[in-house]
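Below is one structure, written out as structure tokens, with a few remarks after it.
Shown here: the complex without one of its protein chains, the others still in place.
By letter and in written order, the chains are A and B; residue numbering begins at 1 in each of them.
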Amino acid sequence: MANQQPNSENPRIDIEYRRKKSTEEMRYQIISFTLMIFLTLVAFFAVGYDGFSGWFTVPFIILLAVIQVIFQLYYFMHMSHKGHEAPALFLYSGVLVGAITLLAFLTIIWW
Amino acid sequence: MSTYAQKQGFGATIWDYLTTVDHKKIAILYLIAGGFFFIVGGLEAMFIRIQLAVPNNDFVSAGLYNEILTMHGTTMIFLAAMPLIFAFMNAVMPLQIGARDVAFPFLNSLGFWLFFFGGVFLNLSWFLGGAPDAGWTSYASLSIASEGHGVDFYALGLQISGAGTLIGGINFLVTIINMRAPGMTYMRMPLFTWSTFVVSALILFAFPPLTVGLFLLIFDRMFGGNFFDHTMGGNTIIWEHMFWIFGHPEVYILILPAFGIFSEIFATFSRKRLFGYSSMVFATVLIGFLGFMVWAHHMFTTGLGPIANSIFAVATMAIAVPTGIKIFNWMFTMWGGSIKFTTPMLWAVAFIPSFVAGGVTGVMLAVAAADYQYHDTYFVVAHFHYVIVGGVVFALFAGAHFYWPKMFGTMLNEFLGKITFWLFLIGFHLTFFIQHFLGLMGMQRRIVSFLPGQGFETGNLISTVGAFFMAVATIILLINIIMTTVKNERVGNDPWGDGRTLEWALPSPPPFYNFKQLPLVRGLDAYWLEKMEGKKGMTPAEPLGDIHMPNNSFIPFVISLGLFVAAFGAMYRAETAWGIPVLIIGLLITLGSMAMRSIKDDHGYHIHKEDLMDDDDNKGVKA
Partner (left out) sequence: MQAEEKFTAETWPTAPERATLEGKNKFLGFWLFLGGETVLFASLFATYLALKDKVPNAEHTLAKDLFDLPLVFAATMLLLTSSLTSVYAMHHMKNFNFKKMQLWLGVTVLLGAAFLGLEIYEFNHYVHEYHHTFTSSAFGTAFYTLVGFHGGHVAFGLLWIVTLMIRNSKRGLNLYNAPKFYVASLYWHFIDVVWVFIFTVVYLMGMVG
């Protein structure tokens, strides 16, 4: 099985290695959390600030949301790990179908 | 050990089926329930044809006619075709990939019971103040205006059974991705398994829009919402989009498994490898993908504008390409093969011209400008009956004959099978071919009667006569089933003699654990490969060992029952005092049984190696 623990003679060393890996991962997660908070703040400020027009603000905050969600998916939900090929395929297929639906509702419902 | 196969009393058998999590038994449940609704939907079709047999007929009133035609469409699509397809998927797919069970046996059972209770709920409308009468598409302006509870039955019933279908789809996907036998790569999977895979993905993405659409309808009708009420700022077109974003993939959900069944049948009875296997897989995936890009071709006349209409028209026509690839591959499979015209093969051969006729009218309808002429006429009725009956129903009949021995261990009578086939084929073309012309002559869809002297008399009469042929054919099939069951002549592993895929390497019906030892798959048509090398069965991929099995459970039945009860409460909430309490009780039943499932651990049980070795049906091979 691909996800079993690494075969090491000494379980002690093994666990130290794993602890180190997972602390490292935790650090990435803290960084991405900080970035997510930062992106949220930027989005709220962009809306609160009167100097930008809607033509700038709307695409800008949507971009920020997309970036934030990518952090959420790849770091918090571990999509960056191995064994997430099928989840990624189906998630992106869902995103595609959803995007087409949104596009249609924004463009061809006008009455 | 034979304790697993003891003779049971009638009550014990019923209890076994109520609690079963075995995919083969769930398949039988789907077959029975789907078959029942198929007959109900068929009776409704007969009433429609009797009403339209002669001009100015008053066999049924106009209001009742609306209910009948709505229920005919809804029943046939959601409660007959889908579950019957699920029956074959459940019965065959896990065997074809060499799995002992599906990934989520408990959810598999839950999926069935949700569908069943949803279907029963919908049909109870006949006895509780009238069935839905806004057409199977239930377009919002009409369904909001519809009086009584008919459309509420539609929305709530489909919501419940739709949840079951979604669960089933996820279950099949995980099974195929995670549980294939050693050596069963994706490109060695039989075509029926491939189509199950693609269809399950379509279910996963197409049913949520239906869920949302039905919620919007429920909110508008029962909870004072304004989604479709233009006086409050709502927009009725939203329902049409939501319905067809679901509805168009839905027709591919129906037809792709049919393609899968026919692919198996063509290869088996031509005794040749399926021609162009990889292009068949590619075409299946492509049809599934394009299925999401074309929904608005149902809405050309709503005024989407020329640009949207053109895009959707072109996308629709593009689907003809992968479909054409499939048609040619089937013909090339037969070409040069040593063909045996068994009953399933007859259906398969007849399917090609029938379905192509439906495909051609489909391309005609895809021409947006021309569609303004065809829209809502009998031309459309003829078109979709050619693809759905000529494709899906033919496949269901073919599959029933083909897989009957695998599901029940006994062969349907070939002679009666061929009579069914010929009567149905003739009846089908009599009924629907003429409807193309009725439509072109201006006969509208969904009308309750027509006037004399407009040239519709002969066509409609012929159409009705054809419907009776199909009814007789179905009755003969039922007689065949009863006779076969009573005679009960047992057959061996490979009763057709030409089985190619793994399911035919197993006894008929297979033992409840399917494979004593998981098979080693060495190529496409795994069983055929072994037979050609003179071997009797599959080479095992593992030594004989304990087999882990899930426990039976009554909880899926109770969860579904709770929603069924809650739906009544939701519907009568406004006008009766007991509505709200019933709604709450129903939800409590559901949530309580879900909590029980999660609180009580269920680790399943093991069949021990020694018991397996004693099983004398097939001796375990020591690897």
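One rule holds in what follows: a contact is a pair of C-beta atoms (placed from the backbone, for glycine too) under 8 Å apart; a residue touches a chain by one contact, two chains touch by 3 or more.
Predicted model, so just to flag it, every value in this text is computed and none were measured.
**Q** One chain is left out of this view; which of B:Asp229, B:Glu457 or B:Asp611 touches it in the full complex?
**A** Looking across B:Asp229, B:Glu457 or B:Asp611, the contact with the absent chain belongs to B:Asp229.
**Q** Identify the residues of chain B touching the omitted chain, counting contacts across the whole complex.
**A** Residue positions of chain B that touch the missing chain: 103-104, 166, 170-171, 173-174, 177-179, 204-205, 207-209, 211-213, 215-216, 219-220, 223-227, 229, 231-235, 238, 242, 245, 595, 598-599, 601, 603.
**Q** Please give every residue of chain A in contact with the chain that is not shown.
**A** 1, 3-6, 11-12, 14-15, 18-19, 22, 25-26, 29-30, 33, 36-37, 40, 43-44, 46-48, 54, 57-58, 61-62, 64-65, 68-69, 72-73, 76-77, 83-84, 86-87, 90-91, 93-95, 97-99, 101-102, 104-106, 109
The rule is simple: only the chains that are shown with their structure count from here on.
**Q** Counting in whole Å, what is the centre-to-centre distance of chain A and chain B, each centre being its mean C-alpha position?
**A** From the centre of chain A to the centre of chain B is 37 Å.
**Q** Can you check the complex and tell me which residues of chain A touch chain B?
**A** Going through chain A, the ones touching chain B are 86, 90, 93-94, 96-97, 100-101, 104-105, 107-109, 111.
**Q** Which part of chain B faces chain A closely enough to touch in the complex?
**A** Touching chain A from chain B are residues 173, 177, 201, 204-205, 209, 235, 237-238, 241, 245, 292-293, 296, 303-305, 308.
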